[in-house]
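Can you keep this structure in mind? I'll have questions shortly.
Note that one protein chain is taken out, while the other chains of the complex remain in position.
When the chains are written out, they are named A, B and C in that same order, and each has its own residue count from 1.
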Amino acid sequence: MEKIREEIKEIVRQALASKEVDLILAWEKGQLWYDSYPAFFTEEQGVDSLVWDQFCVNNLSKYLLDDGMAGQKVGILVKGCDTLAFNQLVQDNRIIRDNVVLYGLPCSGMIDPAKVRREGLDRGLIKIKKTGDQLIFVNKEQQIKVLPTQVYYDKCLTCHYPNPVIYDRLIGEKVANETLATHAGRFSAVEELEELSTKDRFAYWDQQFSKCIRCLACRNICPACSCEQCTFDDSELEILGKAKENSEDKFFHLIRAYHVAGRCVDCGECSRVCPQGIPLEKLNRKLIKDINELYGEYQAGLDPSIKGPLVTYQLEDTDTFTAGERGRKQK
Amino acid sequence: MQRVGVFICWCGTNISSTVNIEQVVAALENIPGVVYIKDYQYMCSEIGQNLVKDAIKEQNINRVVVASCSPRMHEATFRKAAAAAGLNPYLVEIANIREHCSWVHKDKEAATQKAISLTRAAVAKAILNEQLIPGEVGVEKRALVIGGGIAGIQTALDIAEAGYQVDLVEKTPSIGGKMAQLDKTFPTLDCSACILTPKMVDLALNSKINLYSYSEVTEVNGFVGNFEVTINQKARSIEMEKCTGCGICLAKCPAKKALSEFEEGLAKRAAIYTPFPQAVPNVPVIDRETCIKFVTGKCGLCAKLCPTGAIDYEQKDQIVNQKYGVIIVATGYDLINLDRFGEYQYLDHPDIITGLEFERLVNAAGPTGGKLVRPSDQKQPKKVVFIQCVGSRDKSERGKAYCSKICCMYTAKHAMLLRDKYPDCEAYVFYIDVRTAGKGFEEFQRRAVENYGVNYIKGMVGKIFPGDNQLQVNGVDALSGELLQLEADLVVLAAATQAKPEADEVARMLSISIDRDRFFTEAHPKLRPVETHCAGIYLAGACQGPKDIPETVAQASAAATKAIGVLSKNKLVNNPCVAKVEQAVCSGCLACIKICPYEAITEQVIEEKTRGKVRLRRVAEVNETLCQGCGGCTVACRPGAIDLKGFSNQQILAEVDAICR
Amino acid sequence: MSVIASDAVIKKEAGFEPLIVAFCCNWCSYAGADLAGTSRLNYPANIKIIRVPCSCRVNANFVLRAFQRGADGVIIAGCHPGDCHYMTGNYYTRRRMSLLKNLLEFIGIEEARFKIDWISASEGNKFAEVMNDVLAKVHQLGPNRKLRDSRWRR
Partner (left out) sequence: MLREKITPDTTKKEIGQISEISDEKILDCLQCGKCTAGCPAIHGMDIMPHQVIRLLQLGQVDKLLASTTIWGCAACFTCLSRCPRKVDLSKIMEALRLIVLRTKGNQRLEIDKVPELLAKQIPQQAIVSGFRKYVK
């Protein structure tokens, strides 16, 4: 990754120097070992602090909506999952494709600091190296070999798009798909819940939703939640109050998931940023799974020119409610 | 400040025998905003309406709630009454306490509580009602008819007869359609051309009708009263004004290898051709694919011979833009492709033909001069087998699940004509069922059996084996349970009818719907059979479903009447309960555009200032005359930037809240 | 199961009066309800109808709001697919509400509480049947507590 990092820096410097772009969205190293936070670079000199490591999990594409970007040519570093988000924003007409230069970065997975801590690998950590299939955590005393599956984010373990699906320039070699765990497992958590009884499912979700503090981080990070004004903030309509009330928590989470149905790229950012650890991706994936099963496989953000599943229909579509109970799998 | 007046109708005893009116009045008194309550025996009567009018004037109420029968019944009545008293009619709301309450419930207490609840919901909604003003649009007094078969011809003539301008667009070089190809017509056996060609001439001579032959509609925008249509007049390579139709060019053209479309490929035609002698307009067209001048650059014989110099090799397609008040779709039908019916060998043997080809073979103006001979050896057949339901009533991928409707009758006609002309020729008809619903149809088919000795066999043909001289037809007589093996000279297949392959494209262009079988869908299968869901667009003929000639003509005249109804108006009023966009909230995702069935939403770029910077933003905009008010867009819109007037998000939520109280 | 539950039968049961909110499209199902009325078909008063122009006008948040405000069941009724007055409206309803129904089930809401059905203007009988059926099922399930706002009293 170091080698590629230098290559990235060089490309970024050139792009800024040649005025190919006015600014570049990338990551910068913070104080702590796991801190690789979003940053934008406008000058060549500043590029030294740019970082590309296994903590660059933040999806930068939603920053393109910032008013500050208006009228500028913006460069952006994007991983596979980020490009899906980018495409979704293009499809929703939130970004003008031609105003952006995409620097694609193949990614073999990002490390979850929480897992590192859980494994006790963070003590005295100096650096993390990658050799072949393994990660080596180097501290003062020793080098510990770790399998990526132990420390990668869950969402990376079921990633299907390690390589950017769209880019203007690709930096580094494409990652082979096999290096990651299978995509097939992504619905297993949903299926487990579907197997439960109605009562148990409710108990599970009731407990999860009751943790919600309505910080709206899930909404704010979401590349499919890009409205000028969110319906939850509509003071005239008042569909959501401010009280900590169970029914409102459920209302919020159901409508949030429903509003991204057919547009959720399954980047998993919502559950990653949730401070309360609510497994929001399960709601999203439930909808994705149903869409795939009922109305055909669809991956949001893969091709902005294809109409999303909720803005189109087929005459012979199935449903989940008429007498034949076709298409229903849940208990 | 909203001042709501509530008017509760007893409907004689229809409501009051189940709903305790006094209790309803008492309950409503406590609702904020309700300033006046009145109940009366018949609110829809003149006296009842006057109660509403007086209250508007005297009590200064500005919202009216009528608790009575279904809004589908008297909403319009009370809106008119309100308007007469100077109140915007869309400030009236109806609570349905008859059909949805007193008539379906027996328990008086429960029904009374429900009536209160429904009225409360209507009050909640009424308070949020806004003044709406329906728009008016002018009507372009000109009709467009797409398709020049018998359906299109009849429609155009009828509309012209009423005094309106009609443009008829026909794709092929001549009008006439399928009917022009037919020999005789059932059940009267009069000659098709004899009854059709006079109509074609009438059309050509009618000063109100403008014919665009060899032309296609390429784009349709707009809405009822104001359709904007683009027509592409394909290059004919002949100047229509100069051509006298003398026919020298047709006779002398050296390229005579193309198969005649009109003769169903049973004869050849020249590269410069009129489809048939009675064609309207009687002006040839050059088929640029087979014309030697166009292919090799050498020839030009027709131009040299033409006495009026009408030939123009340089002619280009011409685009015509025209506005219309109404559109009639009469694009007709086709026969299905028989490629996939391998057992009938249609593609492999010349003596296995379709019913339409048979029409040409027995037609006096056809390739054989009306003498029925086998295409293979020009000999007269002695035994002819007709097979019905080839692809009709067929659920497999090869066929069509519906009944093609016309085949039973035309097969009977074919067999009868055959036996009439050539009594020594045997006729066998294989059928699944014989369907003869229609005036004189059953009698006609029985004549074929009883007077003409046509052998009807209930059963099907499994396979045809072409022999040296004859066709071995292996079939079954399902009634007797016997296998049959017939040595036939000619086999006629009643191929299923199907919608035109272009139907999808036409439906998309016109925003009308098509069914599973690609036929256009009427607005209501019984009560609105010639209208489409798109106001101002009507259907005529077999483009809506299989039809024979009398039905087609009846439907064509019906469509014309509907069209005249619109054309006779100077202004059309539209429903004001349409979508509106709050552009400040709109994110420009334009999901609304994708789902709008009326193309009523368009994209607009607006300028906005944020943090001192001007930025351009894409937003949606609703064309209120196109919008029909379904509200589908409002749900696709996540932030609620697009809302439906008269049924706004806020109003429906208020109703929910009021009902749940 | 089709139970003809008259008002009286429902009443007897331990004081539980279910509330069902039905969103009916103006052209088919609302007219079907009118027909049920003109045919004097009996169904319980617990069902309250809100008129919408088309089933595709029904937003997911209307459904959830009804549950929040104390509805024990919600019905959406529209024209049969292919018969939509607005050509395509119910095709979108079909997709949207199929997903919403599954989603509600997924978080543990009983399936019978949320009913979507196609009822044409000529199906007064079906209208009454569907209403009776939903009510009987909801009655068995008992009051909806899972989505109700604890502050809301009806």
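By our rule, a contact is a pair of C-beta atoms (placed from the backbone, for glycine too) under 8 Å apart; a residue touches a chain by one contact, two chains touch by 3 or more.
Just so it is clear, the structure is predicted and the values come from calculations on it, not from any experiment.
Across the complete structure, the visible chains that the omitted chain touches are B.
For the options B:Ala180, B:Leu250, B:Cys389 or B:Ala448, the residue in contact with the chain missing from this view is B:Cys389. Set against the missing chain, the residues B:Lys379, B:Lys421 or B:Lys463 yield one that touches it, B:Lys463.
Shown as candidates are B:Asp433, B:Glu450, B:Glu487 or B:Glu505; the residue that touches the absent chain is B:Asp433.
When the missing chain is restored to the complex, the residue among B:Gly369, B:Gly481 or B:Gly612 that touches it is B:Gly481. Although one chain is not displayed, chain B still touches it through residues 343, 389, 391, 393-396, 399, 432-433, 458-463, 474-478, 481, 483-484.
The rule is simple: only the chains that are shown with their structure count from here on.
Put simply, the chain closest to the centre of the protein, by Cα centroids, is B. Compared on C-beta pairs in contact, A-B and B-C come out with B-C as the pair having more. Distance from the chain A centre to the chain B centre is 48 Å, each centre being the mean of its Cα atoms.
Separating the CA-averaged centres of chain B and chain C is a span of 34 Å. Touching two or more other chains at once are residues 231, 239, 310, 315 of chain A. Of all residues in chain B, those that touch two or more other chains are 595, 636, 649, 653. Residues of chain B touching chain C in their complex: 70-73, 96, 98-101, 103-107, 110-111, 113-114, 117-118, 121, 511-513, 515, 521, 533-534, 577, 595, 597, 628-632, 634-636, 644, 647, 649, 652-653, 655-657, 659-661. Partner chain B is touched in their complex by these residues of chain C: 6-8, 11, 19, 21, 26, 30-31, 33-34, 36-38, 40-46, 48-54, 56-62, 65-66, 69-71, 82, 85-89, 92, 96, 128, 152, 154. Only residues 60-61, 64-65, 67-68, 81-82, 88, 91-92, 94-111, 115-118, 146-151 of chain C touch chain A when the two sit together in their complex.
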